[in-house]
Every structure is written in structure tokens, then in C-alpha cells.
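Below you will find the structure I want to go over with you.
A single protein chain has been removed from this complex, and every other one stays in its place.
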Amino acid sequence: MNIIDGMKTKVLLFGQLAEAAAPEMEIFDVRDTDQLVQEINKRFPVLSSMHYRIAVNKNLITENTTLTNATTVALLPAFSGG
Amino acid sequence: MNIIDGMKTKVLLFGQLAEAAAPEMEIFDVRDTDQLVQEINKRFPVLSSMHYRIAVNKNLITENTTLTNATTVALLPAFSGG
Amino acid sequence: MNEVKKYKNPFLRGAIAASFIAEKIQGHQTKTDIGAHSIFLGQVRADVINGKKVAAIEYSAYEEMAIEKMHAIREETFSKYALTCMHVWHSLGNVQAGEICLFVFTSAPHRKVATDACSELVERIKAELPVWGKELFEDETHQWKTNQ
Partner (left out) sequence: MNEVKKYKNPFLRGAIAASFIAEKIQGHQTKTDIGAHSIFLGQVRADVINGKKVAAIEYSAYEEMAIEKMHAIREETFSKYALTCMHVWHSLGNVQAGEICLFVFTSAPHRKVATDACSELVERIKAELPVWGKELFEDETHQWKTNQ
């Protein structure tokens, strides 16, 4: 799917990111994770200085990743369970 | 103490040794553990083919050890706790 | 999302009670091929940080991802170790200092398999599960926990 017009990405934030910004948000019309991060940083500048990993549909990614419609992206600060 | 006449050594046996011979016995007038083992083997020949370690007053010994009066010697088959 | 349903959910609300642990141990006494159980329990420490004492940790998780990840860890651990049983429970929400927040339980015919698998599971859970701890101080301030 390459529908860009009206494409919606659900973003989940956790831990200190959720606290600093919001626990979730919807971002429209971004093509990939780099664009998504730019958009999020515009809305919540505080996030631009915070460290996190990104999961796309629950899989951790390590490089810029193309987004399709109805993708869920999660911003994950360092895990501290146990 | 080097009283040999009337000297008594208490011997404790455990596990399969106790089962094959007796759980305890008293041996008189033996000077060291080698003599003690000879004496025990005379009484219970079955023990001469069995493997065990010896503790003198609860300390494992690895070579022939002189016995004094009122010593407790224990014959210990391989440990199998836990 | 429905696929998640078939995976075991390791999360419990609040602290893990000693009676819950006893119940799980008891439940394994019918499995008479087990010779060794290894149990790890994580307990919330009342650490003092800059003069402020931790009263509790509030745990949150990306539950859907964590459940899938825990499933993968479970499968990999069963492939690697000849375990009879493996169970993991992790608290969500508030756990007071002194209470138990993690319970990892492995069982095998022989001890080395059970203990090695248990240790590896604890390391992987702490490193790989998307779970976060918020350390709540007695003065109602907080900081985000970091794992060593």
C-alpha cells in the first residue's frame, strides 16, 4: 500500500516519553520513520533530546523504515523491567 | 593420650555400610585407623569390598591416623544428598 | 491482534504474593520427572537516591509487544534447554519496597539445565521486554529506573 493522502500512523509512547509528551498520538501523511520523528519533534520539542528505540508493528527497527497505512509505531525508552 | 590398654573407639556407619554391617560398633585397643579397618573387616568381611571415606571426630582423613581414647570414627559411603 | 491471545500473558497487576509462588510450586508436585526447580524473584529495593528513599516502583509495559517477545524468548529457551516447565510473571502497576515484582520459575530433570535456563531468562527479560519502572520516592517525586 502506498496511499499517502490521508495515511494515518498511530504512535505509542512509553515511560518518560509518555510523561514528557503524550501516551499516544496520530500522525498523518508521513512516509517513513525519519519523517515521523521530525513531525513528532515539531509537536513535542522535548522529545528531540530524549533517547529511545523505535518499534514498527512491534518489531524494533534500526534504520529508516517505510510506513504503510494503519501502522503502529512505538517510541521505547531504555527498558527497565524486573 | 596414649593409653592403649582398654582404649575404646566408637565407630559409626552410614548408608549401605550400616545396612550391610551395623549402624554402630565399639572397637577396643586399636592404635590407628588402619588397624581399626582391619578389625572391622574381621567382624564384617562384607565391608572389605565396599568403598568409603573415613572421618575421625567429624573430620575427613586421607591417610592413616592415630587414634586416642574416646575417638569417634565414621565410615562414610559416597554422599548422595539433595 | 487476535494472534496475541494464544500467547501466555506474563503480566499480573500489583505485587506477586508469596502464596501465589507456593501455589505454583505445589502445582508441579504431580510432575515426577522433575528433579530440580530454579526460581528467581525480583524484589523492590528501598534504595536511597540523593537522600530520597524509594517507596515503590510503578511498572508499565507495551503489553502487546512484550507478550509477543516473551513468547519468542519462551520458544528459544525451550529449544536451547531440556526444560520440563518454564513460567514467568512480571508485575504491572504499583509494587511497594519489599514486595516481589518478578517471578521466573524453571524446572527440569537435572539441576544445571534448570539453573542455567533461569539465569538466562532473567537476563533476557530485563534486556528485551518493553517494560518500564518508575521509582516513586517517599516524598511523592519520582525518577525512571535504569537497569544495570
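Per-chain numbering from 1; labels A, B and C assigned in written order.
The rule is short, and it goes like this: a contact is a pair of C-beta atoms (placed from the backbone, for glycine too) under 8 Å apart; a residue touches a chain by one contact, two chains touch by 3 or more.
Every value quoted in this text rests on a predicted model; they were computed, and no experiment measured them.
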*Chains in view touching the one left out*: B, C
_Selected residue (touches chain absent from view) among C:Lys8, C:Arg45 or C:Lys80_ = C:Arg45
*With the missing chain put back, which residues of subunit C would touch it? List them for me.*
18-19, 21-23, 25-26, 28-46, 97-100, 107, 109-111, 115, 118-119, 122, 148
*What residue numbers in subunit B mark contact with the hidden partner chain?*
12, 14-16, 18, 55, 58, 74, 76-82
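Going forward, only the chains that are shown with their structure count from here on.
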*Chain centre separation in whole Å, for subunit C relative to subunit B (CA means)*: 51
_Intercentroid distance (Cα basis), subunit B paired with subunit A, Å_ = 76
*What are the residue numbers in subunit A that touch two or more other chains?*
none
*Spell out, as numbers or ranges, the residues of subunit C touching 2 or more other chains.*
none
